[in-house]
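Subset of chains shown; positions unchanged.
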Amino acid sequence: MSVFLASLSAPPLLFFFLGAAAVAVRSDLQIPAQIAKFLSLYLLFAIGFKGGVALSESTFDASIVLTLVAMIVLSAVVPIYTFFILRQRLPIADAAAIAATYGSVSAVTFVTATGYLDVQGISWSGYMVACMALMESPAIVVGILLFNHFGRKDGATGTPVSMGHLLKESVSNGSVFLILGSMLIGWVTGTDGMVQIKPLVKDLFLGLLCLFLLDMGIVAAQRLRDFQQAGERRPSGQTFRVMVAAALLLPVMNATLGLGIASLLGLPEGNALLVMVLAASASYIAVPAAMRLALPEANPATYLTMSLAITFPLNLLIGIPVYHAAIRWLL
Amino acid sequence: MKACKRIEIVIEKSMVPKLTALVKQLGLDGYTLVPDVRGSGDRGMRRADELSGESSNCLIIIACDDQAKVEALLEGVRPLLVRAGGVCLVSDAHWLRH
């Protein structure tokens, strides 16, 4: 519980609340769009570089490979059962898009979790960042495959997107590319490099995270409010109940799977938490962007609202401390 | 001054590459693109505030003096609008030739 309060009273989370509150009182507070975009690039750049430097200092061992493989497999498996759970209750395109969304990860949730660990002085490994980056894309591919196989038949509009194209997309995706690239550079330049840019990537990290989460709070709350007026896109009440239920339960299920993997691999506390967070989090940038291209039949008012406006805050505010407590209790 | 059609398309950011590819493929003279415009329509508010770009529109203006190409363009645009929403307006204009 104390852990829980500790996390809730960290500035970054409080600024997320503040952003949401701004929307609640209909304040005109807004972060300029290009600034928000830049802050998210900064976070990917910083976490990537930090991870790379950490990697350059750590000795390479099998558990790294095991973790990477396990998590990538997880990110490919999650969409499958998610899809089959939801296909009865939702339009098939939406089911596929949600599946992809939850198989993938939220970089910011991960970043916040690393900040949470740093503040508590719990160590975590640099390769977890690679893990995060590598988990962004596989789910996209799986989601599309599922839709092409089960969905196309009932006459969906538009031509299916080629897999080759999809795979290209997923490596060249801007955020994945920036994380992996920064990580590579951090790994190459190691501590010398870190000395040069530490003031930017380390010292400013939590402060800029606050400002970014302030924006996230605004955007997420805004989205929940607009949801009422989603026009023809607005999901039915029935669909809505399914959405909320899924957005609340999927993270818990996936986090549990993550916990299982962590205990199987006997990961240390910090990595275990990050594994759970990666499993539990859902993408709200890379995957939705890919879905709009590859699966425009799917309704973003469904999958994006779920990941951005429900699952993201859930993991951020309750998930991280609860997963941490679970690890302390079980592992 | 030469009579031409002024085609104005508001479409989701994610569809723009498809659209510009189409413009190129049809051999049109060019286009002008105003990025990150906001709006509201059948699919609700679009605040251009999503990092995924999902809520951003682009405004594309195309001047074309070849009726056949105009037709072809509109044919190509329709499916995009069906898939991703948006509007396409066509009006008459005169093009100052230089």
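For reference, chains read A and B in written order, and residue numbers begin at 1 within each chain.
Keep this in mind: a contact is a pair of C-beta atoms (placed from the backbone, for glycine too) under 8 Å apart; a residue touches a chain by one contact, two chains touch by 3 or more.
These figures come from a predicted structure and were not determined experimentally.
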Field: Labelled copy-number formula for the complete complex in this structure file
entry: A x3, B x3
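The rule is simple: only the chains that are shown with their structure count from here on.
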- prompt: If you look only at chain B, which of its residues touch chain A in the complex?
  reply: 12, 14-15, 36, 41-45, 47-54, 79, 82-84
Statement: chain A contacts chain B in the complex at 33, 36-37, 40, 157-158, 218-219, 222, 226, 229-234, 284-286, 288-289, 292-293, 296-297, 300-301, 304
